[in-house]
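So, chain A:
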Amino acid sequence: ERGADGQVNILYWQAPSIMNPYLSGGTKDIEAASLVLEPLARYDETGAMVPWLVDSLPTVENGGVAADLTSITWHLSEGLNWSDGSPVTSVDVKFTWEYCTSEGGGCARLESFNGITAIDTPDARTVVINFDAPKPFPYTAFVGATTPILQAAQFADCLGPKAPECTEANFMPIGTGPFTVTDFRPNDVVQYAANPNYREADKPAFSTVVLKGGGEAAAAGRAVLETGEFDYAWNLQLAPDVLAGMQAAGKGQLVSAFGTLVERIMINLSDPSADLGAARSTRAHPHPILSDKRVRQALSMAIDREILVEIGYGDAGRVTCNILPAPEIYASTANDACKQQDIAGANALLDEAGWIRGGDGIRVKDGKRLRLLYQTSTNAVRQDFQALIKQWWSEIGVETELRNINASVFFGGDPGSPDTFQKFFADVQMYAQNFDGTDPEAYMAGWLCAQIPTPENQWQGNNMPRYCSDAYDALVAEMQGTGELEARAALAKKMNDMLMQDFVMLPLVDRGRVSAHANSLGGIRLNVWDSELWNIADWHRVAD
Partner candidate 1 sequence: MTERAHLPPPRSQWHDVWQQFRQHRGAVLGGAVFLFIVATVFLGPLIWRIDPALIDIRARNQGPSLAHPFGTDQLGRDTLARMLAGGQTSIAVGLTAMLLALGLGSLIGVLAGFFRRLDAPLMRLTDLFLSLPLLPLLLVMVMLFREALSTAFGPETGIFLLIVVAIGVTSWMPTARIVRSDVLALKEREFVLAARSLGTTNAKMITRHILPNVLSPIMVSATLGIANAIITESALSFLGLGFPPDFPTWGRLLNDATVYLQDYPERVIWPGIAISLTVLAVNYLGDGLRDALDPRLRGR
Partner candidate 2 sequence: MLDSPIARVEKLGVQFATRGGPVHGVEDVTFEVNPGETLCIVGESGSGKSVTSLALMRLVEFAGGDITQGRLLFEREAGGQVDLVRSDQAQMRSIRGGEIGMIFQEPMTALNPVFTIGRQLTEGLRLHERLGRHAARARAVELLQEVRIPEPERRLGQYPHELSGGMRQRVMIAMAMACRPRLLIADEPTTALDVTIQAEILALIDRLKQETGMAVIFITHDMAVVAQMADRVVVMLNGRKVEEGEVTQIFATPQHDYTKALLAAVPKLGDMRGKPYPELMRLPGQGPTHSEPIRGSDRPFLTVHGLTTRFPVKTGLFRRTTAYVHAVEDVSFTLNAGRTLALVGESGCGKSTAGRSVLRLMEPMAGKVELDGTDILSLGDEALRRARIEMQMIFQDPFGSLNPQRTLGAQVAEPLHNYPLLPKDEIADWVATLFDRVELPRSYLNRYPHELSGGQRQRVAIARALALKPKLIVADEAVSALDVSVQAQVLNLMMELQAELGLSYLFISHDMAVVERVSHDVAVMYLGRIVERGPRMAVFEDPRHPYTKALLQAVPVADPSRRRVERDLNFRPIPSPIHPVGYEPEPSVYEEVSPGHVVLTSECGY
């Protein structure tokens, strides 16, 4: 029965700062908004698409997607209402597209609306999205928590440059979800109450939700697992033994699931030497050491990924040798050799490449020491990884200098800072990356030659290793023209294997998500493909 179970307390150690996912890219904001705002379809915990505000998914088979792949038609479910009681119509969907694409609004989800030329609303429940070219994967807009539907009436005056001025709307959007916002304190706490007009009469079971933010992961874990003050804690990035210790207190349990997030080492194929001035870390100067594939391979072979998983993630991680580890059909098995550490092999490779051990155990070639600068963002687990990898590399005669950079600098794109991951003024760097939803097309396009960050494009671009291969570019183009799933999967795998066998990126760990919930909380289905709170309507109290 709706509201029967009282209040549920959720802890996000990163606090939501806005409730409009279009104005913020942050996961915390998207997930906090997902209790209120909903898309047409979303992914379930297995990564499969499920209809949400529609009755069925449009496909080519059922005619929902045009045969030439240039349009898709959605039919809204019957009797959908906004939380203020007004009906949801196709105009709202169309408005959402206009909202995000209007000039000067700074919409974070622009990418999802790429290629949409128009949205037609033949009737109140029908939405037809037209693309400028055949779109083999047309489910980018309005699918998943990142692109929910906004109420046209509420946001009508918030288009373009006016978007930031609509504080009321941005903080308390009207939605179709199981809850409505009653109080929003940016970067602090959000309070929700059950949506009286929610489409399922007996849901949600909770009458109110408190989503508290702030602090760090350890404290969040403690609050759920040890003191029991909270019912749910999000994303507990903690060392496995710490988590195990907390769980032993018996107040709650951990849940984990895997997505596409892969912690990897990027190898710089260009020369980051400061002497080069403006030409630093550009393709004009190949890397003096790492241009040799044998060195890159040796670096990979020296790493014991099992131990990294054990130390850093425990049950929330698993060894991977791919940068595209999921969904299942995209996962390659061609590179599994990397799962075994092989110091001897690595040494042999380096010997073969002409790197000879010097007196202090560090290899030298042509008077040049095998010395690498290894950078990453500041984060306890990453620093442990750095230390471990430095040790393994020292066993194969590689000297490593470690550097950690504040995350807000490292991941910020400030062209003035030398420490951003795009500039990559280091030999190798480590971070994690994934992609939205389940389709890897855009993700795999990140390693096109055109994606290399350079001074000319203000260091914008995703191709950090500065990898450039005509064969790879051709594969990307081919995938963009392929509609059939199996064929797309084969192409993606091929691209993955190409990158892996060239050792331009060294995948380390396939990182899952760990969250914790109190024993008394039922209905949790941890979902990494969508919002973690996607099914909060089904959450309820259970007797301990």
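Rule of thumb we're sticking to: a residue touches a chain if its C-beta (ideal position, glycine included) is under 8 Å from a C-beta of that chain, and two chains touch if they have at least 3 such contacts; residues count from 1.
Inclusion criterion for the candidates: all candidates are chains of the complex that A comes from, given by their letters.
Note that this is a predicted model, so its numbers are computed, not measured.
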| item | value |
| --- | --- |
| Candidate from this complex that touches chain A, chosen among 1 or 2 | 1 |
| Chain A residues within the candidate 1 interface of the complex | 218, 238-239, 241-242, 245, 274, 307, 311, 377-378, 380, 383-384, 386-388, 390-391, 401-407, 409, 416-419 |
